[in-house]
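Every protein chain but one is kept in place in this view of the complex.
Residue numbering begins at 1 within each chain, and the chains themselves are lettered A and B in the order written.
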Amino acid sequence: MEPSAPEEIAREPLFVVRNLDKVYGRPGRNSTRVRALDNVSIEVRRGEALGLVGESGSGKTTLGRLLVGFESPTAGSVLFQGRDIAQMRRAELGHFRNMVQMVFQNPFASLNPFRTVRDVLSSGYRRRIRRAELRTQLVEALERVGLHESMLDRYPFQFSGGQRQRIVIARALTVQPSVLIADEPVSALDVSVQAQVLNLFKALQRDLGLTIVMVTHDLRVVNFLCDRVAVLYLGRLVEVGERDEVINSSWHPYTRMLMSAAPNGDPEVRSTRPWVSSELGAAAPPEEGCIFAPRCWLREQLGNPERCLSARPESRELPVEITASPGHVVECHFAEEVPHYARLAEEQLAASDGPALPGMGSLR
Amino acid sequence: MPVVFDEAAVDSESLLRVENLSVEFGSGPRAVRAVDDVSFTIGHGEILGLVGESGSGKSTLCLALMRIVPAPGVVKSGRVVFDGRDLGVLSVRQMREIRGNELALIVQDALATMNPVTRIEEQIVEILRDHAGKGTVDRKNFRERALRALRSVHLPNAELNLRRYPHQLSGGMQQRVAIAQGLILEPKLIIADEPTTALDVTVQAQILSLLREVRDTSGTSIVFVTHDLATVAEICDRVMVMYAGRIVESGTVREVFKNPEHPYTKALLSGLLPLVGEPPEELDALPGQPPRPEDWPSGCRFHPRCPVYVRLGKPDVCRETDPNVDETQSHWAACHFANQEV
Partner (left out) sequence: MDVPQGGVRAITIRAIVNNKRALLGTILVAAVLLFTLVGVFWTPYNPISFGGGKSFLSPSWLHPAGTDIYGRDIFSRIMAGGQTSLSIAGVAVAVAATMGSIIGVVSGFIGGIVDVIVSRVVDLMLAIPALVFALGIVALLGPSAQSVTVALSVVYMWQFARVIRSIVISVRNKTYVEASRGLGVSPIAIIVKDIFPSVVPILVVQITTALAWGILDEANLGFLGLGVQPPSPSWGSLLIEGREYLFDTPWLSLGAGTMVLITVLGVNLLGDGLRDIIDPRSAEK
């Protein structure tokens, strides 16, 4: 099906991920097999900034790498502009590689210490172009990320982490991509430098119309930069929705837990987190039922309903009547109950002045 | 009861007093001063946050407190008085007694501090044996104490985990074991160098509340080193901000967060993005990057990046003189224009 009008192309999602599974390890050897992604379906819209959030082992990095094509799916498919990446021919794949670029976490490992900035930046230019023209292009690339042309002939070791990350971004931009997939791009940077790089990402999205997929554990970064947020837990997508909705009034108990676990940064207001429980449950996902059930505070509040342990919740879109915006997807049997019980749990905690983490009581 | 630090309960005599401490790497004209003339105190049962970026000297300062600065680093000047004793004049042996017994260090990468081929039990018992002296080897008693230590840090299935190897535990559990190791000899002061940086937020929340619980139940003082102001707000009573080898602001957490005086602290606080609610359209980013110890700027070391310096038309005083501070104040900032409206 060919899109007929330009508006339709614009509305068509850039990436469509369908029932994606990614399993590491050899088939047949169950002990070494790790299920990094489990039946993940999501769309990436043109021009948006999408945050992929989760703790370590959630599969967020794997999903990012599948979108760039660095990994191939075990099952399911990743469609870019309607074409399955796995089915692409050589020329098409080359085009795709230029359209989708990655920014890595560690700017100290992602630049070859033996190559100058000029050399690194020129490697994206495939065809021979005139020296003078190449130079103007490289200078432009540097200026776009806030660096000066005097840096062209320097080596990576002469730059700080923040500058290196700008060089990495500049390198990605030399092939004029439409998507940047960034894997924790600021977590290795100094606090006072992070803001510079985050501003740069925002400017790139705004000025160049880039689509940005931000893989991160940092909810503050997500809240600043992203239009939509996808929350992953143990390889499953548990919630997807508009930033405001996911951050401020989530419909999934895990997202609530994640949000409350982050320090609020205000010494006057004590963090209330009635639902942070042990990391124990994170060891291996249960075979049946909801993967989050072993750590779920809502299940406890609801009196441990049988369904949570017996049936894996379907990923479903919440009715527009209860969410502020359409397209809010959650994977929880009792999503509708989340706001009510969250309020209840907070009130209970405030009233009891109990231990900071009641969940730990059972571990003693 | 909500945990509120009770200042009246603190002994008037401070537990640790650091006076004009400087640490240099190398010697002669090429010596690099990583920590420069730092003074502060820690009270009994106090959690002091030490905030700084890479190269600010915060980790070197911690090592200097423990007297374990690696060569070619040397403590060039200053005193560290711990519980009434000057650590600088103690013999190597006496110092070793104090480390572990009274002073404990917890680092970011717990796994790296453990012997990979030794069971958790042995890791802990080893510490007990080292400090028990000769002839008091009581295997059963040691095991009991190790178990108690692991339970006190809420390590699940303590008995089972005692027989495990470090790599078989999750990151959070490893950090709990590291804290248990630090706590087992009931030190008076714990120096925790970025203990939660490598952990997931849900685990971090638990480790932070564990550290606070340790302080509340046994009155242990803690130096909590971090680059993350949000965690400081969460557990610290007082905070010191380090920049380029010096402390630039010090005060109670509430004071500093409410009325930051140093432009660097202000920048760090505004860089602390909101977790909830509407985000700002753009962040106030500081220009440049933190300087390296080899080329620290003259005068106020923050001036090349300082927005106030620019706004005031680059006054000479910032470039030429070190800001003076009255360190007896409960809240102070090393800035020439700290208390002025600019």
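Quick note on the criterion: a contact is a pair of C-beta atoms (placed from the backbone, for glycine too) under 8 Å apart; a residue touches a chain by one contact, two chains touch by 3 or more.
Since this is a predicted model, take the numbers as computed values, not measurements.
Here is the thing to keep in mind: the chain we left out touches A in the whole complex.
Contact with the omitted chain, checked across A:R83, A:R135 or A:R154, is made by A:R154. Taking the complete complex into account, A:V175 is the one of A:M88, A:L134, A:V175 or A:L302 that touches the chain left out.
Residue A:L111 is the one among A:I85, A:L111, A:V197 or A:I247 that touches the chain not shown.
Screening A:V40, A:V53, A:M102 or A:L198 for touch with the missing chain picks out A:M102.
Chain A residues in contact with the hidden partner, per the touch definition given at the top, are 68, 70, 94, 97-98, 101-102, 104, 106, 109-116, 119, 123-124, 126, 153-155, 157-158, 168, 171-172, 174-175.
Methods note: only the chains that are shown with their structure count from here on.
Centres computed as Cα averages put chain A at a distance of 31 Å from chain B. Interface of chain A with chain B (complex): residues 55-56, 160-163, 190-196, 198-199, 202, 217, 219-221, 223-225, 247-248, 257-268, 270-271, 273, 276, 278-280, 282-283, 353, 356-357, 360, 363-364.
Every residue of chain B that touches chain A in the complex is listed here, in rising order: 1-3, 53-54, 151, 154, 156, 170-173, 200-206, 208-209, 212-213, 227-231, 233-234, 253-254, 257-258, 264, 267-268, 271-277, 279-280, 282-287, 289-290, 305.
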